[in-house]
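Complex shown without one protein chain; remaining protein chains in place.
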Amino acid sequence: MEKDEEFDHATAKLDSDEEGDELAQDWSQMAKVTVSQNVIPKRGEKDFEPDGTNVQELMLFRAKKAMFDSLSGAIRGSVVKNLVKAYYVPEKHMAVVPHPKGTFMHTMGRVDSSGCCWLEVYEFVYLAERGTVTPYWQNSGREDDEFDVPLSVEDTYSLFKSQSELDEFFVYAHLKRLGFIVSSINQNVPHWSSYLEVSSITGEQRVYRYFTSLFRLIPTIPHFSIYDPYHFYFRRYTSSGQIYRSLNLLIPSYSAPRTVQELCNENADSYQETTDLKAWKISFNVWKPRTNFRKKSPGLPDFQIVVYNKNESGSSFPTYPEIRNIFQRLNYQFDFLTDGNMNDVQVANKIPQLNNEYKITKKEDESPRTKENKKNCKTYPPHIQQLRRLKKGYRSFVLAVMDDGLISFVRLSESDFGSENVWYEPNAFTKKSSKSQRPKRRPKKRSEKTPE
Amino acid sequence: MSKYLSNSKRYKYPLPIHPLDNLPQLLPHNPVSWLYWLYCYISSTNLLAKKIDIEVTNGHRITVPGEEDMLYLWNNGFFGTARLSRSEPTWKARTLARLGIDESFNALEKVTEKRRHQRLAFKKERRKFEAIRLDLRKKGVLESEILDKERQFLRELRDQELILDSEDYQVREEDDELLLNDGIVNLEVLELMPVEAIFLTFALPVLRPSVAEIAELLLGPKPTYTEIHNLITQYVAYHHYRSHGWCVRSGIKFGCEYLLYKRGPPFQHAEFAVMVLDYKDTPDYTWYSGIARVIGGAKKSLILCYVEPLLQKEEIMSLWDQKDFEQVFASHRVGEILYRRWVPGKNRD
Amino acid sequence: MNNSEIISLVRNNLVHQQLWTDVDQHELVADQLYVFSGLPPNKLSNDDELLCKEWVIPVELSQYRPGLLTLEVLQSIFDKIKCKRLTLGITNDDGTVVYYFVYKGLHKPKQN
Partner (left out) sequence: MDDKVPISLVQAPGSSGVPLVFSIAAIKRLRELGVAGILTGTLPAATQQNAFLGIPLRLMIEEAAWLVEEGFAYLVCGGKLLEDAVGNLGAEDVAMMQKKAEESFEEQRAFKRQQHIEKLQRLGITKQDGGEEDSRLLEASLFVETKNESTLLKHKEAQFDIAVLQKKIVDNLLSHGKNHNDYLMYRALRSQGYFLSPGARFGGRFIAYPGDPLRYHSHLTVQACLDYRHEPLDLLQLVSGGRLGTGVKKLWVVGGVKDDEEIEFFSVEWAGFG
């Protein structure tokens, strides 16, 4: 009998998202996240609609009180002893901390030769807002310059020059609050080398690449193709696989680069075609929270973020060519290169000059968990590995969608169905696995459709 | 009846064109076996004995009326949707059961119906409690007590395990139009999506008419470029997935274009939901987020399938007019993007 | 609106799949806009007091043609049929029909 897909859907809990599907949380719970106060027990759920009862009225009053009490009680600043002064420098549109101290230095700002720490505006506002630094206006050229003009939070926000600067700040702060290490892309660039250096491709490779791409893009249609009305009078097919193979030559498709080599080649190829596109700004590099982070040699980031304000006039979701253009400019720790399951690391290691950075970060990342993952990957049967590839995709970036103060994150990944054949061939599974590399015990996580 | 065939037998072939899988054994030391093999090879064919007839109903809808043909297309690749069922043609058997002509059959739809009743009954009970709660509140009962009551109420409801027998339907006046002396009229037809009809004509020789005829049925004699372009875009995506082995079915129930099944609906749920877009399309963000929510809620992965023409509009029109459909389709490239919500808190380590 | 083409499709679906009774066809705009009235086998919503007459507008969803149902058309239907809700019977390219309620104005969701 057919499975009742739809029914399952209707009753399934819809995509629950702990990040506040519904607005406005129970502020009495604030106590749980602050340090000092006692934990107040959770009150009842929200109601369907106002019902005119006093009880409801009272509960709304309490909810609002809890919220505004928390807001009013939120004093920011520091005692004189711990004061870290940061000065906004209008000419540079940056802020400077003349006597920097504190842990924020590990991941933020840049220290110049005189020992001053320079902050981007978004870093400045973020640190001021959480009370880590105390913001001032740098008074240059005024007579009474023994007095520093202190700034309020409102003042610091007025330093943002455009909506997009502000949106980037919101995304930055959102990720920072969760402990991610975030830095803007323009910063730091000279500090690490990309493994996607274009220059390293030889002319020979280029020509080879050109030919192979020709073959891939322009489908080779056999003279007497399967689509010819008389085809089947001459040709016999002895397996469904053969029929599929004839059919799947027709539609050309983009194939995703899976190795360092392929990544390099792709970059070399597609430089020209990107001229009349909107080249989206990749705003941030993001590293997962870690304690051994070094600003000077951060290694490749774990994610890269593009910010998109959906309500701005003239803005629209990236088109396919724009998405591809972003892919080609990505430079992060591509997990499909490290995933033992996806492909062999050997290929990557053959290109040492491209690969320095990659190797370094790989070593650092060789946590027990990663190793375990790799082991697990190896034991998956081919069709599960295939499904994993399809579901995970290859290069990807995170699109931070700004909707008037609410941020949604979307991960867009390059996928490649054109390079995978999922057709069912009876006995194919058992034949292949009996030859070699058969897993010792059949993995428990088999798809329901294992052939009988 | 053959309905007790196991799924693996019943759905042995993924396409309506079958491979020659019953050729005799080839014995290397026996030349006679070679000859016999050759004879068998030449004398057999992958073609169907008789191509399948279609009808056009309601102007441009392509349907398969033959009872056996319907079943054949369903069993061999899950093509088409039976109009009065949800996918597989079960309406006739279901109706016979309902009218008391054949009691034994218990089709999916009937089960679904039963579940729906249970759901409604549960909600009805829950609603009763809403009234009670309002009443309690008005009386000024403490909120914590009300919550306790609610919890208790829901627990009891669960324990009761509301099982409702769906009442037997009576024969309705409307059913008169179905009844014949020895059974019922089969109102069921199998409808093919336009792209399925093209696939079963252009890619595989299954349906009787030519591709050009199908195209004209679908678009009329003088279609505009936009109409052609939209149809091509849909077809190219369909052919792409079909030819890589996926069972591709309409995704309308989930608000998307296609669902991809590894073998077919009887074997498992669809893993992927496909939205087909022109490569330059960029609908409003709410479009993506709404769809992604529905798809995500159904535990499927959302694929944006972009189709890009590799030739100019005029060239494609000209190829279309020459009925060179092979070139038309081959001049479109497919690219895919996986679209997933990303929750920062779940990606910290 | 090319509704005449899908009338029989929706009608058969209502009568013989959804098992509605007393299904009648009415012409709203000659050759263009039709509506069915009929009785479903059970109440369609718990918010209804009793089983009541429902109104179904057959419309077509096409993968490659633009739709024709504008808000103005919806409004004109509500003007002609004084009813609490309309049901859209949306026919798809795959031959299925899906049903959606349309209420005029802002309506409350079902409470549970």
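Note that the chains are named A, B and C in the order they appear, and that numbering of residues resets to 1 at the start of each chain.
Methods note: a contact is a pair of C-beta atoms (placed from the backbone, for glycine too) under 8 Å apart; a residue touches a chain by one contact, two chains touch by 3 or more.
Treat the numbers as computed from the prediction; the structure is a model and nothing was measured.
J.: Among the chains included here, which ones are touched by the excluded chain in the whole complex?
T.: Displayed chains contacted by the hidden chain, ordered by label: A, B, C.
J.: Which one, B:Ile54, B:Ile252 or B:Cys305, makes contact with the chain that was left out?
T.: Result: among the candidates, B:Ile252 touches the missing chain.
J.: Name every residue on chain C in touch with the hidden partner chain.
T.: Interface residues of chain C facing the absent chain: 13, 18, 40, 44-45, 59, 61, 66-72, 74-75, 87-90, 96-112.
J.: Touching the hidden chain in the full complex, which residues of chain B are there? Just list them.
T.: 116, 252-257, 284-287, 289-291, 293-294, 297
J.: Name, in rising order, the residues on chain A that touch the hidden chain in the full complex.
T.: Per the touch rule, chain A residues meeting the hidden chain are 9-10, 12-15, 17, 19-25, 27, 29-30, 33-35, 46-50, 56, 59-60, 63-64, 67-68, 70-81, 83, 90, 126, 128-131, 134-135, 137, 139, 142-144, 147, 149-155, 157-164, 166-167, 170, 173-174, 177-179, 310-313, 401, 403-406, 408.
In this text, only the chains that are shown with their structure count from here on.
J.: Indicate the whole-number Å distance between the mean C-alpha point of chain B and the mean C-alpha point of chain C.
T.: Averaging C-alpha atoms per chain gives centres 23 Å apart.
J.: Using mean CA coordinates as chain centres, what's the gap between chain A and chain B in Å?
T.: Centre separation, chain A to chain B: 33 Å.
J.: Using the touch rule from the top of the page, what residues of chain C touch 2 or more other chains?
T.: Where chain C meets two or more other chains at a single residue, that happens at 111.
J.: Out of chain A, which residues touch more than one other chain, so two or more?
T.: 48
J.: Can you name the residues of chain A that touch chain B in the complex?
T.: My answer: residues 1-9, 11-15, 17-19, 43-44, 48, 51, 53-56, 59, 174-175, 178-180, 217, 219, 221, 225-227, 229, 232-233, 235-240, 242-244, 247-248, 250-254, 288-289, 302-303, 308, 310, 316-321, 323-324, 387, 390-393, 396, 398, 401, 403, 408-418, 420-424, 426, 447-449, 451-452.
J.: Using the touch rule from the top, collect the residues of chain C that touch chain B in their complex.
T.: 2, 5-6, 8-9, 12-13, 15-17, 19, 21, 23, 41-43, 46, 61, 63-65, 92-96, 98, 110-112
J.: Under the touch definition given earlier, write down the residues of chain B that touch chain C in their complex.
T.: 57-61, 63, 80-86, 91, 95, 98, 109, 117, 120, 123-124, 126-127, 130, 169, 172-174, 178, 187, 189-195, 219, 227, 230-231, 234, 249-250, 252-253, 257
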